[in-house]
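Just one protein chain is left out here, and the rest sit where they should.
Presenting subunit A:
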């Protein structure tokens, strides 16, 4: 990966003093992942360009050169051990190289030209390959407020396949008149931010590094939230602390003024979200059923579970999901480990799959399938029906699913598109009603269908909900000889 710094300050070769690297020599440094070289492609009175070339050793990146398991970069950085762009694209590796190679220049110090180091000079920085996550215009959004004229030219993905369009990489050129130290600090912080990855584990001391490098420009940066979050590798706790410390710096200067739009947004009476209304509709159906021992089948990260836990009437609450990760997240969100024992004993989280029978799920008062069935391939639905209505057989089953007819009311949702990429189908009201009738008849339930959300006279409500109740027990109902109590 490469970075070039050009100045037209006269004499331009003073750049060598500012960087503390003589223009007529090649300066090489050993880095943990390879080598860094500084050399000058041009160096005369009018123009002087310093190039920083980082030569990454792919073996050291994956730790292979150093024996098993040691010194590996995080998988998120190097895309596991597969081929990756890390040797070519600017990233936190380049920032580390900057910090090592131009240490005094980053601090604004120069033994030979201290007054020049403190003065803005005409500069042009070029990073020929920078992965710009979030699009080329993010580069402009983060650099322009700092006084740079930004050119971020997208690089085509493959010139032999022009129809593939542009890659995620840009050829970045920054032009402006700034202090060299500021310019280097901007790069130091913002290159990894645009790349949105770190080659090392982000520890709390990273906050200090960020605030030090961002001194004088980060606190007022309009994109500081994105910068802080990405720089701190999306670690929420760290980002929160950094933002608080930045806010404190800002308060010292001037009182913050929220944008008008933001204030208005806060004050406008907000319609409760569809997710909330759906949850309330499900809870109302459960309340009406009189259930106390309930199953949340396909509970995900536990949005409904937390509402159930908050209601004392539910003495046993079981959340199931096929995703182990979702259950871990649910346990954390519900703070199960911190609930008092009596509360915690009411809640169980089990990995289970709705296309398999699960003996543990038998004998409950009610089961909820909230926005779940549409994630099951239609040919697998009969297995779900058997497992839930035939085998687990709660006395009440509440099912919600999108109403496909309503999709025309969503802007940006093309015809035939689903609301979620994992949806395997979305049903019209007639399709849902057919399914509900068939399942109820086959398994000895009676069902009732309701809408959730505003009922649009033309296309109906956004969500449809069905409540199934068993028809007694031990009787023969439905299509013939189906045994109800197994």
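A few comments on the model shown:
The rule is short, and it goes like this: a residue touches a chain if its C-beta (ideal position, glycine included) is under 8 Å from a C-beta of that chain, and two chains touch if they have at least 3 such contacts; residues count from 1.
Heads up, the rule we're going with is that contacts and distances are computed from a predicted model.
Taken from the listed names "Phosphate transport system permease protein", "Pyruvate dehydrogenase E1 component subunit alpha", "Polynucleotide kinase-phosphatase" or "Aspartyl/glutamyl-tRNA(Asn/Gln) amidotransferase subunit C", the protein name that UniProt assigns to the chain not shown is "Polynucleotide kinase-phosphatase". For the chain left out of this panel, the touching residue among A:10, A:107, A:324 or A:420 is A:324.
Looking at A:4, A:185 or A:463, the residue that reaches the missing chain in the full complex is A:4. From the set A:8, A:104, A:151 or A:167, the residue in touch with the chain omitted from the display is A:167, counting the whole complex. As for the chain not pictured, it touches subunit A at residues 1-2, 4, 24-26, 37, 39-43, 49, 51, 53, 55, 58-59, 64-65, 79-85, 87-89, 128-129, 131, 155-158, 160-161, 164, 167-169, 171, 322-324, 351-359, 375, 377, 379-380, 383, 386, 391.
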